[in-house]
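Reading through the structure tokens given below for one structure.
One chain of protein is taken out of this complex; the other chains stay put.
First chain written, first letter: the chains are A and B, and each begins at residue 1.
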Amino acid sequence: MHILVCGGTGCTANASREVIDALNRELESHDLTDFAKVVVTGCFGFCERGPIVKIIPDNTFYTQVKPSDAKEIIEEHIIKGRKVHRLLYVAPDTNESISDSKHMEFYKKQLRIALRNCGFIDPENIDEAIARDGYAALGKCLTEMTPEEVIAEIKKSGLRGRGGAGFPTGVKWEIASKSRVGEQKYVVCNADEGDPGAFMDRSLLEGDPHSILEAMAICGYCIGASKGLIYIRAEYPLAIHRLQVAIKQAEEYGLLGKNILGTGFDFEIELRYGAGAFVCGEETALIHSMEGKRGEPTFKPPFPAQSGYLGKPTNVNNVETYANIPVIINKGADWFASIGTEKSKGTKVFALAGKINNVGLIEVPMGITLREIIYEIGGGIKGGKKFKAVQTGGPSGGCLTEKHLDTPIDYDSLVAAGSMMGSGGMIVMDEDDCMVAIAKFYLGFTVDESCGKCTPCRVGNKRLLEILTKITDGKGTMQDLEDLKNLSAVIKDTALCGLGQTSPNPVLSTINNFWDEYVEHVTEKKCRAGQCKALKKYVIDPDKCKGCTACARACPVGAITGVVKNPHVINQLDCIKCGTCIEKCKFGAISLN
Amino acid sequence: MCGPQIKISEANYLKIKEICASFNNNPGELINILHKTQDHFGYLPEEVQQVVADCLGIPVGKVYGVVSFYSFFTMKPKGKYAISVCLGTACYVKGAEKVLDALKKELNISEGGVTEDGKFSLDVLRCVGACGLAPVMTINGKTYGRLVPEHVKEILAEYAD
Partner (left out) sequence: MDTIKLTIDNRAVEVPKGTTVLKAAEQMGIKIPTLCNFELDGLALKNHPGGCRVCVVEIAGRRNLAPACITECMPDMVVKTNSFRALNARRTVLELMLSDHPNDCLQCPKSGKCELQALAADMGIREIPFKGKQSQYPIELSPSIVRDANKCIMCRRCESVCHEYQSVGAIGAVERGFPAVVSTAFGKHLIDTNCVFCGQCVAVCPTGALAEVDNTGKILRDIANPEVKTCVQVAPAVRVALGEEFGMPAGSIVTGKIAAALKAIGFDYVFDTDWSADLTIMEEGTEAVGRFKKFLAGDKDVKIPIMTSCCPAWVNFYEKFYPELREYPSTAKSPQGMFGATAKTYFADKIGVPREKLICVSVMPCVAKKYECEREELGVNGDPDVNYSITTRELARLIKICNIDFASLPEAEFDSPLGTSTGAAVIFGATGGVMEAALRTAYEVLTGKTLPRIDFEEVRGLEGIREATIPIPGVIDLKVAVAYGLKNARGIMEQIKAGNCPYHFVEVMACPGGCIDGAGQPYHHGDASIIKARHAAIYEADRRMPLRKSHENPEIQAIYKEFYGEPCSEKSHHLLHTHYFDKRMKFDLEK
């Protein structure tokens, strides 16, 4: 039997290491180490209920397992074959315990292609990857297919770049393959996942590093490159470790390095570390960073396929894009193209987070609706609150609303709705979230992360943020709203790189969808979500106030006046909204609105 | 009449030379070299950058240009316990800012600051990838999830040594 325990970042942060240790101790003390084995896997996706423990072969799915549960799991389930019911997931609608994850709402509508091995294999053991078809596609390409045939297959599959913009992968490879034939070329994997609130690439690399290595080698074969580089965030130590182990094992098995599978094809992979710059997700900036320089983007053309790393032809794809490649080769382009919508094939991995019941990592077929994701997979809004918006595409994307919930999602429909696919962050917001503050949050991020090379991004985004701050501080004017619109349009039109060109999207999409909220902030100085501190008002209810003077004595700025034993009043012009009065009032007479 | 003198301990100087040499003094490896160097010293003060520039044969301005570009590199030493509060979107919408405010108040420092005794430093970062536990913070790599401002005192108390 196998006891799979999630070793992804979310579960690790929730003490899954300790669970693993406890399980191993129990196995040892019962002398069961030959009978059952604890396997540390990558992310199962259901981070909300982590740490996850899964028993194979019966597919029992335990949630929120604590180290103290280890004894019972071993003694009951492993030895006696009796499920530990209290650790099973309970469906919130029916109140029934569900043992097999495939019957859970969270998993029902998911289709795991890129994540096929995450949660199934020990990512530090190449044999487990191979047992699940790992490197079979590479073998097939090298021995049965020409590079042109592989590229044709990828083109036919309709796979588009999963980093966000959705450029057809096969076409990209074809351009790189025809560029400067015979010269040194490079295959680069963009693992600089910097989108706040997204952890797809990280989970993939932690859970299934071999499929990325395999795909990169296939790409190298297609474009004529013998070197691969993975540009990965230094903040991802576990993913880095797993990649290092995987590269070493693949080299030992002759699946990377010289003369792979005896075919004469050489391919080696090195790691390059990011150092905390979101803009390095842009491919030209990424290349400069790999060259040891400031991560400043440059104008395209020349495209990396023409002149990339060290001036050589370079193909850059993101982690999830590569993860799809081996499956396409193994199962065929037609199979892959049968999934999804007309122009967006296959699946997409999303990091579902925010005000939603089932936070986690999900993979869904293109064409699914936001409603299905949020209400079925996600289990609806937390605390029974009202859905307000869902943000996709991170700082480059936008906020979608109720009216978009039934749009089948793909690259083009999201753009049409004023957002974008992005790398896969999906943040759900409820009625307590202020959309002006959300726009300000994203702009704050872009301002921090702008490289500063071009004027519209360096100065323009700073000015956008300043205008938004003015509005959330209650000092905005209707002219400011006009300025926001014009400035956003100009930044989109004139910024040098993708980061700058998309940076106004969170502003524009919230203006389009929540115009009333902006106007309220400006004309009524009101924040309906109660998020904008400067717009909050402390008021004393004259009916409840006993005139005890406790608040007036505590107020640091003397903003509260009144006569003893008579209702007091807060002078709004003097109030600094520190909240001291509300703490001091014994009669609940002071409230915030 | 001579050029500027940069003071540095011999041991540190030799360590940096060793790190650069392990990357063949290749300027293309600057970022990897800075990672290693920061791992060793905890931060990248001016004299360290001068030695790196000297080893790689590039102007120190290029090294500083890179150090000041990437948020991972710092020229200030961190506290003994480095606190990082995640301000990724998932954490933000779940109230990470309130947790940050509580930490600032409790430690009496602002973002990027270090307490006077050098014990704690406070930074923000964008997404540690544990959105399921939002809001989260890390202290020397250990993750604390599902935080509310009230937890702050308790957690800091774990580090009372």
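Keep this in mind: contacts are C-beta pairs under 8 Å (C-beta built on N, C-alpha and C of every residue); 3 or more make two chains touch, one makes a residue touch a chain.
Here the structure is a predicted model, which means the values were calculated and not measured.
Among A:159, A:218, A:454 or A:471, only A:454 touches the chain that is left out of the view.
Contact with the omitted chain, checked across A:57, A:81, A:264 or A:301, is made by A:301.
Taking the whole complex into account, subunit A touches the unshown chain at residues 277, 294, 296, 298-299, 301, 447-456, 458-460, 462-463, 466, 483, 486-487, 490, 492-496, 501. Although one chain is not drawn, its touching partners on subunit B can still be listed: residues 1-10, 13, 46, 49-51, 54, 58-65, 68-69.
One rule holds in what follows: only the chains that are shown with their structure count from here on.
For the pair subunit A and subunit B, the distance between C-alpha centroids works out to 24 Å.
By the touch criterion stated above, subunit B contacts subunit A in their complex at residues 26-32, 34-35, 62, 65-66, 69-73, 87-94, 125-134, 136, 141, 143-145. Chain contact summary for the complex, subunit A toward subunit B: residues 9-10, 12-14, 47-48, 50, 193-199, 202-203, 234-237, 272-278, 289-295, 310, 351, 353-355, 359-360, 391, 394, 425, 427, 429, 433, 438, 441-442, 445, 448, 451.
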